[in-house]
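Encoded as structure tokens, here's the structure I'll be asking about.
Of the protein chains in this complex, one is absent; all others appear in place.
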Amino acid sequence: MNTRLERFRVITDCKKFKKVFDLDDPRSKGLPNGMIKSEELDNIQMGDSFSLGSKKYLVLPCSLQDYIMEYMERKTQIIYPKDAGYITLNLDLAPGQKVGEAGTGSGALTAIFSRAVGPEGLVYTYERRPDFADMILRNLEGCQAYDNILFHNQALEKEELPEGLDAFFLDMKSPWEILPQVDQALKPGGRIGFLLPTTNQVTRIISILQSSGYFIQEVAEILRRGYKPNPERLRPQDVMTAHTGYLIFACRLKKRKEEE
Amino acid sequence: MNTRLERFRVITDCKKFKKVFDLDDPRSKGLPNGMIKSEELDNIQMGDSFSLGSKKYLVLPCSLQDYIMEYMERKTQIIYPKDAGYITLNLDLAPGQKVGEAGTGSGALTAIFSRAVGPEGLVYTYERRPDFADMILRNLEGCQAYDNILFHNQALEKEELPEGLDAFFLDMKSPWEILPQVDQALKPGGRIGFLLPTTNQVTRIISILQSSGYFIQEVAEILRRGYKPNPERLRPQDVMTAHTGYLIFACRLKKRKEEE
Amino acid sequence: MNTRLERFRVITDCKKFKKVFDLDDPRSKGLPNGMIKSEELDNIQMGDSFSLGSKKYLVLPCSLQDYIMEYMERKTQIIYPKDAGYITLNLDLAPGQKVGEAGTGSGALTAIFSRAVGPEGLVYTYERRPDFADMILRNLEGCQAYDNILFHNQALEKEELPEGLDAFFLDMKSPWEILPQVDQALKPGGRIGFLLPTTNQVTRIISILQSSGYFIQEVAEILRRGYKPNPERLRPQDVMTAHTGYLIFACRLKKRKEEE
Partner (left out) sequence: MNTRLERFRVITDCKKFKKVFDLDDPRSKGLPNGMIKSEELDNIQMGDSFSLGSKKYLVLPCSLQDYIMEYMERKTQIIYPKDAGYITLNLDLAPGQKVGEAGTGSGALTAIFSRAVGPEGLVYTYERRPDFADMILRNLEGCQAYDNILFHNQALEKEELPEGLDAFFLDMKSPWEILPQVDQALKPGGRIGFLLPTTNQVTRIISILQSSGYFIQEVAEILRRGYKPNPERLRPQDVMTAHTGYLIFACRLKKRKEEE
């Protein structure tokens, strides 16, 4: 189908922002270690190709999304690109802002937030599970462009959160447990978002938000349907991810203590 | 349903990044001019409320997305948030990059790109229709945070595009017509994206990309399904946007002239 | 677009199983009364056309689905074709069977059930609202092919339901209220189905079914996405019905009294 490219394999080296994967076996995570020397790879220009035995390989840049989907270690479900782009827009993140996140998970959304707030911004991220710390640090080290992530490996309940955050995102089983802490951290008018997999969690958080000084902006789900890129036989892929989670976004009203 | 808030109306003044809309009439675009003086609105804190006659109003910040969806003038279909977030991620935009766009349309995606590349980046945007210029400038003036947008009100065919662009997005009827110019502008390994409403356009651009030195990364569509935020009666909204366009993303291989 | 037909209007007379609608104004419900005499319409063959003033009209048969969607009066949401076909299959309806339904609503699903069980089958349908009776009888009179519908305009709680029903479908707000009556009517192994619009209702009925002697077969939703039939510009329609209801299907286990 892809006539000019079918004899190629594709290569990425994330550390160098080059991507390596095998067109004949798209599930392979790239070229086996040692098959090409790191210095040789450095000399190959982006978009160029080289031969190795009977095969040809293509060298492409590794995007942040490639890195997250193909290279990050995972102990739990990560936030998918279809959701991550929508979350960033709905939290209204911009360069220079301060955003909070709990839990960190594998660090996928942390990396996207780090890029969205840029070198002048800050990402405060909290993960309570001690066994996640090393994985998170490795994952972030491989893609972090700015020194703007403050990782806390502690339960948020016991934390003193910074004040005046522009936005906060909660991807955890019982987000209502730490809502009082987040309330204190979020500036008036600040945005809060949630990803929750079950409708039971959605009804619970909506009910709590409505009685806790939030204006609910939207509850939505984002679906991505991929197509097979064959111009003679264009059609959707046979299966798709049917569900990651429901997204809930709300706005913080004036702080309660000021209301009194 | 939203018991604490049902007596409120919501207010935004985008110029001041405050949002005004009427909860009782969600289609209204806000408080009529002159009903509250601009200085009075300035004194109301984000997340706070005020009374006007028998009604209460709520003051919330206006996000970039609110501005695009509620305040931007439109002469054509704009790029929706569900697509815009995904496009930004797939083009791998980051602070400091240079990205191109054609056509500008109403400027919705231009504004999102401006934010994504930040104060150190640049957005080159091209719109050939002369009658769009004033609207685009008004729309961008109302939301632009950085002086990083270079707007060209000319047909791209006759333009000398800048070289070394990191990414390019084409939202136009016949994107293949300007592909040679974009080829020259895009750096090797650079990302190109398209939004196309019909399958006929998709098969055509895929076929052209495959024979023009691009590696197709994905063809996909993004669907957003909204829910009514009622904790006692959670359910999807009755209707949804079923289609905006197919998204196609590809990577530029080594430049052709270098291949010779 | 539809070049051979664009000068035509389409006509249906459901009473005569002919369909009349106006291609130039697809929302019109057909030819105004009196514009063509009934006897003249009788003489026009299916698939044939005739002229009236400067316009040409096309005569097509009216399907049961056309009748339901275009001609039935509605006081509430009807069951859509996308759901009705799936319900019929999942209840495993076949000629000669006995099926129950509550409530009748507008009678759309009643008509489809009547056809599925055929002249040897029976449809027992229950609607408690007295003001629905006339509409239901008119709606069914216009499309009923067999004398197999037993309509009861009574609250099901007070009814003595027939025993040995093969299947039962409940499209009502609080289906759990009449579940004990349905239990008695349904044969062991018989199938029960529900359409419920909210997730709160779904979790409630699932929980009740699991503790009341049912084996849950599936919970699903069916979505229909229409396309504009233009071969040069194939694309989905702009908007779609995003939600009608969740479908729940279960199998009745051995009757409780026999368990003792």
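Which chain is which? They are A, B and C, in the order written, and residues in each are numbered from 1.
The rule we apply is simple: a residue touches a chain if its C-beta (ideal position, glycine included) is under 8 Å from a C-beta of that chain, and two chains touch if they have at least 3 such contacts.
Just so it is clear, the model here is predicted, and its values are computed rather than measured.
Trainee: Under the stated touch rule, tell me which residues of subunit A contact the chain that is not displayed.
Mentor: 197-200, 225-226, 232-243
Trainee: Please identify, in ascending order, the residues of subunit C that touch the omitted chain?
Mentor: Spelled out for subunit C, the touching residues are 2-5, 10, 45-49, 58-61, 63-65, 81-82, 84-90, 92, 94-95, 112, 115-116, 118-119, 145, 187-189, 191, 199, 202-204, 206-207, 210-211, 213, 215-216, 218-232, 234, 246, 248, 251-255.
Trainee: When the complex is taken as a whole, what residues of subunit B touch the one chain not shown?
Mentor: 199-200, 202-203
The rule is simple: only the chains that are shown with their structure count from here on.
Trainee: Roughly how far apart in rotation are subunit A and subunit B when fitted on CA atoms, stated in degrees to the nearest 5?
Mentor: Rounded to the nearest 5 degrees, it is 180.
Trainee: Averaging each chain's C-alpha atoms to get its centre, pick out the one most distant from subunit B.
Mentor: Most distant chain from subunit B: C.
Trainee: How many Å are there between the centre of subunit B and the centre of subunit C, using C-alpha atoms for each centre?
Mentor: The separation of the two C-alpha centroids amounts to 41 Å.
Trainee: Between subunit A and subunit B, what's the gap in Å when you average each chain's C-alpha atoms?
Mentor: 20
Trainee: Can you work out the whole-Å distance between the CA centroids of subunit A and subunit C?
Mentor: Once rounded, the distance between the two centres reads 44 Å.
Trainee: Return the residues of subunit B touching two or more other chains; collapse runs of consecutive numbers into ranges.
Mentor: Counting only residues that touch two or more other chains, subunit B contributes 199, 225-226, 232, 234.
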